[in-house]
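Here the complex is missing a single protein chain, while all its other protein chains stay put.
For chain A:
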Amino acid sequence: MITLDLMTAILSLTGLGLILGLGLGLAARVFAVAEEGQVSALLALLPGTNCGQCGFAGCLGAAEALASGRAGPRLCPAGGATLVPLLAKHLGLELEDAGHDEGPRIAVIKESLCTGCCRCLKVCTTDGIVGAAKQIHVVLREACMGCGACAERCPTGAIQLEPMPVSLQHWIWPKPKPELALR
């Protein structure tokens, strides 16, 4: 009697296990997310300048790290706070707080310190610096992503990242204080 009961339990659980296992296996096949597609979709969101500020080998490396879960949505300094929710949404992550940065930053060359060595020109990922040997270089404001690669390369420390100047067209009304805001 006891053996029969035991056998029923063993058989039914084994059967259940097999069926569920088969189901899971099938689901993994049918609903498989193509890793390639995931990476290329993430790559499309990233700035694509391959500045390397995130610590991975270019934007492709960063996208692979994001897809495999080795990095979080806050990895890209050049993309700033605006990129974080986009990446989080794509990865299906819940963000408690998008995080506030000081807004976009751009590189500014201090003329008094620039020696015209041309090193920054070569590392700029968007060709956003204009200059020639022994001539003072200048950053094109529209082309700068604020990745900071040039600032690291500069031997005289003449390049600094500064917040993008606010103009009348870019000014934003401050958000009402939380105690005033609707809850």
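Here is the rule we use: contacts are C-beta pairs under 8 Å (C-beta built on N, C-alpha and C of every residue); 3 or more make two chains touch, one makes a residue touch a chain; residues count from 1.
One rule holds in what follows: contacts and distances are computed from a predicted model.
Not every chain of the complex appears here, and the one that does not is recorded in UniProt as "Ion-translocating oxidoreductase complex subunit C", selected from "Ion-translocating oxidoreductase complex subunit C", "Carbohydrate ABC transporter membrane protein 1, CUT1 family", "YeiH family protein" or "Cytochrome aa3 subunit 2".
One of A:I2, A:A32, A:A133 or A:I172 touches the chain omitted from the figure, and that residue is A:I172. Residue A:A143 is the one among A:L60, A:V130 or A:A143 that touches the chain missing from this view. Note that of A:P73, A:G128 or A:G148, the residue touching the chain absent from this view is A:G128. Although one chain is not shown, part of chain A still touches it, namely residues 47-50, 78-80, 82-83, 97-98, 103-104, 125-128, 142-143, 145, 166-168, 170-176, 178-183.
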